[in-house]
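Entry: chain A
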Amino acid sequence: MTIGVLFGDLLKSLFKKPSTQNYPYSKISAPERLRGKLVYDPEKCIGCMLCIKDCPSNAIELITVDKVNKRFVLRYHPDKCVFCAQCVENCRFKCLSMSNSLWEMASTSKEAFEVYYGREEDIAILLERAAQPGINEPACEE
Partner candidate 1 sequence: METNTLLESGKSLIEKWIDASNMPEDNRLDIWVSRKNFKPVIQEIVNNRWGYLITITGLDIAPVIDSENNETQSGQLEALYHFTNDSAIITVRVKVPYSDTKLESICDLIPSATIYEREIIELLGFELINTPNTDRLVLPDSWPEGIYPLRKSFTSLQVPEILAKEQTND
Partner candidate 2 sequence: MTEKPKEKFVVPIGPQHPALKEPGSFLFTVDGETVTDAAVRLGFVHRGIEKTCEKRNYTQDLYLLERICGICSHVHATAFVLGVEKLAGVQAPPRAEAIRVLAAELERIHSHFLWLGVAAHEAGFDTLFMYAWRDREVVMDLLEVLSGSRVHYSINVIGGVKFDVDKELSDSIMKQMDFLEERSKYYMKIVTTDDTFIGRTRGIGTLSKDRAEILGAVGPTVRASGVKRDIRVNSPYSGYKDYHVNMITDETGDLEARFIVRIKELYESYRIIRLVLEKIPSGDLTTRVKRKIPEGEVISRVEAPRGELFYYIKSNGTEMPDRVKVRTPSLCNWGTITDVAVGHKLADMPMLLAGIDPCFSCNDRMVQVHSTSKPTQLMNWDDLRNYGIEYYK
């Protein structure tokens, strides 16, 4: 009868440091390729929309501010994103990448899940527009 085959390991474990990662208190560095939050570089973008076409979860929208001068704002929804990196693969101008440091994205507010990427003045224009709803809407007939 053989019982307790595990005994050797058991004793070893007793004197070994636990292998549990003490996560929120001590962080280990993420590998280089880790697919975290999407990062967008507006300088390089030409607005080909290839990234949007293949996004499996409709997590990115490209809003054109000025097509001629190539000014775009990328609205990114991290809550919808599945982190597949297909958009990064599709982008021929390397203006999209996935961060390996921004990956702790839990939040108690909804605002954190709508990210605007682009030149600051473009975003300002966009948000201003959004802040004044119904300017052109005709009033309800009595």
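Inclusion criterion for the candidates: all candidates are chains of the complex that A comes from, given by their letters.
General observations
To be clear about the criterion, a residue touches a chain if its C-beta (ideal position, glycine included) is under 8 Å from a C-beta of that chain, and two chains touch if they have at least 3 such contacts; residues count from 1.
As the structure is a computational prediction, the values presented were derived from the model and not from experiment.
Which member of 1 or 2 touches chain A in this complex comes down to candidate 2.
Chain contact summary for the complex, chain A toward candidate 2: residues 1-6, 9-10, 19, 31-35, 53-57, 82-86, 89, 98, 100, 108-110.
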